[in-house]
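Let me give you the structure first, and then I'll get to my questions.
Here is subunit A:
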Amino acid sequence: MRTDVTKITETSPYAELTEGLKIYAGGTSKKFHTGEWRTSRPIMNWEKCKQCLLCAPVCPDSSIPVADGKRGNFEMDYCKGCGICASVCPFGAIEMKEGQ
Partner candidate 1 sequence: MNSRTIEMRWHGRGGQGAKTAALLLADVAFKTGKQVQGFPEYGPERMGAPITAFNRVSDHKIRVHSHIYTPDFVVVVDDTLLESVDVTSGLKADGAIIINTSRSKEEILPLLKGYKGGVYTIDARKISIAALGKYYPNSPMLATAVAVSGVMDTEEFLDEMQASFQHKFASKPEVVEGNMMALKMALEEVTRKQQEVA
Partner candidate 2 sequence: MSIKERMSGNEAVSYAIKQINPDVMPAFPITPSTEIPQMVSGYVANGEIDTEFIAVESEHSAMSAAVGASAAGARTLTATSSCGLALMWEVLHIAASNRLPIALALVNRTLSGPININCDHSDSMGARDSGWIQIYAENNQEAYDNFIQAYRIAENKEVLLPVMICQDGFITSHAVENIELLEDEKVKAFVGEYEPEDFLLNPGKPMAVGPYAVTGYGMEAKKNQEIAMENSRSVILDVAREFAALTGRKYGYFEEYHLEDAEYAMLIIGSAAGTAKDAVDELRKTGKKVGILKLRVFRPFPGKEIAQALKNVKAVAVMDRSESYRGGGGPLGVEVGSALFMERVHIEAVNYIYGLAGRDFTVENAIEVFSEMEAMVTEGREVPQYQYVGLRK
């Protein structure tokens, strides 16, 4: 069954689920926003950021995008607020703040 996987929800009738619950695509989890789990958020101070990128690999949620050797803004749809990035930043450019 080649149902459009992006349209499958917990209210879909059985005939609309994929056969064997296979998913014919990669990275569909991006539809699910784990940012809602957050109880504290990282705040970026771009002036202090030296683009060393040490924060990028430590993010468990792939929420620090890097392109052409430079990091961008946090993907707040997914960031769970663990604070590892703030902890490893040698320049104090990331600060964790309570709240979503």
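As a working rule, a residue touches a chain if its C-beta (ideal position, glycine included) is under 8 Å from a C-beta of that chain, and two chains touch if they have at least 3 such contacts; residues count from 1.
The candidates came about this way: all candidates are chains of the complex that A comes from, given by their letters.
Remember, it's a predicted structure, so these values are computed and weren't measured experimentally.
Engineer: Consider subunit A on its own, then decide which of 1 or 2 touches it in this complex.
Structural biologist: 2
Engineer: With touch defined as at the start, can you tell me which subunit A residues reach candidate 2 in the complex?
Structural biologist: 2, 10-15, 17, 19-26
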